[in-house]
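Only one protein chain is missing from this complex, and each of the others stays in its spot.
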Amino acid sequence: MSMKKFNLCVVVMAIILSMLTGCGATSGGDSKNVKGNSKTVTITNVSYDPTRELYAAYNEIFSDYYKNEAGIDVTVVQSHGGSGGQARSVVEGAEADVVTLALAHDITLIEKAGLIEPDWIEEFEGDSSPYTSTIVFLVRSGNPKGINDWDDLIRDGIDVISPDPKSSGAACWNFLAAWYYASQKYGNDEEQIKSFMSKLYGNVKVMDSGARGSTTTFVENGQGDVLVSWENEAISTLSEYPDDYEIVSPSISILAQPSVAIVDENADRNGTQNIAHDYLSYLYSENAQRLIGEYGYRPSDKAILGEYADKFDLDMSLCTINDFGGWNAAYEEFFKDGGVFDEIYSR
Amino acid sequence: MIKEKNKEQNNKRKKRHGSIPGFGLSMGITLTMLSMLVLIPLASILLYGLSLSPSEFFAIVCSDSVRYALRTSILCSFIAATINCVFGMIIAWTLVRYNFFHRRLIDGLIELPFALPTAVAGITLSKMYSNTGIPGKWLSAIGIDVSYTHLGIVVALIFVGIPFVVRTVQPVLQKFDYQYEEAAHILGAGRIITFIKVMLPELMPALLTGFGLAFARGMGEYGSVIYISGNSAKDHTQVVSYVIMQKLNYMDYAGATAVALVMLITSFVILMVINLIQIKQSKRTNNV
Partner (left out) sequence: MSKKRNIKILMIIISTLFVLLMLVFPLASVLVNSFSKGLEFYFNSLKTEYFFSALGLTCIVTFITVIVNSFFGIIASYLLTRYSFAGKHILATLIDIPFSISPVIAGLAFIMMFGRLGWATPIIDTINSITGWNIKIVFAIPGVVLATIFVTFPFVSREIIPVLNAVGTDEEEAAAIMGASGFTIFRKITFPHIKWALAYGVVLCSARAIGEFGAVNALSKTRGMTFTLPLEIDALYLSGSSDSIVAAYAVSSILVLVSVILLVIRNILEYRSDRIKISVEERAEIKED
């Protein structure tokens, strides 16, 4: 290449570079939220899949409340997806003032990345879980396969639909609930528990990447005999197809505690720390707790939970994540690469 | 003779970038845009992948889930690409050689998989081929399950891969010289022998290119596969893209980039081979 051609080359590179960055600058402006206006504030709530409907309704009552209370218009932007993937996108820089995810471990991941202060779980009541849920079975109408408890799932010829614990928060709760049942049944004989779990996951016919995918596989595509599901998913499916499905409560399940937290770094930068705090604490108000009950989640307020006694099977005995030594311990033992799940699944 | 000389001169000239001006400019633009938009982002992945020590890298790549996913992806893409070669060949042949009522319609529909968003294709196919959809209902009645099995993955990959084969074979067939075929026929060769001995060698480069493209596309496919595959680690119906996504969801960047690196190298090799085949082919056609 002659010197002249080389120079030309460099000039062209420089022009294109400046074009591209210029392009980025103008289009960057589009995506910027309107935050300068003191009367209107936008916050972003990054949540998991099944809460779409709940937060759509909650955001409305919250912005009414806030308009009356503080005279500020709040617009809440929602983002939904698999809980783990959502946590990752926050770590990677997705806009989020608050996160409302399926399990504490996902929030811990964000905490480890330095975006959330370490004592977040103390910030709100009940381990920062304004609502809880549990794991139940959804079976086809009339319960043709006679599925009543966890040990029915390991029978031959039962097709189970449950998502992949490697990518779904709900699936982790499913796994732990089944594990706890087995540990009660076999009196902590590790070998027997593992063979129980191995049989159970051997019966899983379709393992979708998320809880919603599993529901669709079971309901829309008609696969499997039983869906191991969030209670709230089961309730909403039942209300849509009351004649086609039944909910079966197993004798033992787990208290699934979806957690909420303020993403401190983002909220401080956006100046939304106070609103974010109000947004999450209003979840504990009476109005919000009733709304939560309406949408099939168990309100953390005991009195309001009682009002929905016909909706939830309150007699089910529930273990908690603390029976497994907390989420970090459970994750290390069961779900990380080479953990118990991999072991029983490859048997 | 004169032609020969011309060619020689041409070649000599070409060695000095040819006589056409604008080399520096087009080289500059091409390299800048290529590196800005493709190479630098890809290098960012490499960077992460290379931060692993070789033993860590191999531990990840040789772990069960990755190995099975690679096997599933390679196997299903291979089968799908082979099936596509057979049917792609038949379709291309029909479109080029025969004139019939709905020829243009079929010709136009071939590229539908390019245009239909992969997620839509995946959702639709998984519903169609599950045992509640049509034709899945009929197939499961005779004992063939498609959705949530390897067969489902193959079906999805056939769907995304068919245009590649048809579109690479078609132009070659169009240019094909009928004389050889007729000569072989006159000399008494049967139809099938004519095809195998006379036509297939000529079509081979195009067919291989189409196969390679369909295969490479199949290896990387995500949207249309994840809905229909069932993603069961037990039945080994997870594909490589799914495993990368799985690792990402647990923020295992090292693992994800290691697998991505393997895929990157695979597709580079496949494409390189395709490009070499194409060069060989264009030289050949130029000589004829």
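In order of appearance the chains are A and B, and numbering begins at 1 in each one.
Rule of thumb we're sticking to: contacts are C-beta pairs under 8 Å (C-beta built on N, C-alpha and C of every residue); 3 or more make two chains touch, one makes a residue touch a chain.
Quick caveat: nothing in here was measured; it's all calculated off a predicted structure.
Looking at B:64, B:107 or B:145, the residue that reaches the missing chain in the full complex is B:107.
Across B:60, B:76 or B:95, the residue that sits in touch with the chain not pictured is B:95.
Think of the hidden chain as still there; on subunit A it touches residues 21, 23-25, 27-32, 44, 46, 49-50, 52-53, 77-81, 86, 89, 91-95, 113, 210, 212-213, 215-216, 220, 233, 236-237, 240-241. As for the chain not pictured, it touches subunit B at residues 10, 13-15, 17-23, 25-27, 29-30, 33-34, 37-42, 44-45, 47-48, 87, 90-91, 93-95, 97-98, 100, 102, 104, 106-121, 123-125, 127-128, 133, 135, 155, 158-159, 162, 171, 191, 213, 216-217, 219-223, 240-241, 244-245, 248, 253, 256-257, 260, 263-264, 267-268, 270-272, 274-276, 279, 282.
The working rule: only the chains that are shown with their structure count from here on.
One inter-chain figure worth recording: subunit A and subunit B are separated by 37 Å, centre to centre, where each centre is the mean of the chain's CA atoms.
If you check the complex, the residues on subunit B that touch subunit A are 23-25, 27-29, 31-33, 36, 63-65, 126-127, 130-133, 147-148, 226-227, 230-234, 242, 245-246, 248-252, 255. The part of subunit A that touches subunit B in the complex is made up of residues 1, 4-6, 8-13, 16-17, 20, 82, 84-85, 87-88, 91, 109, 164, 166-167, 201-202, 204-209, 213, 220-223, 335-337, 342, 345-346.
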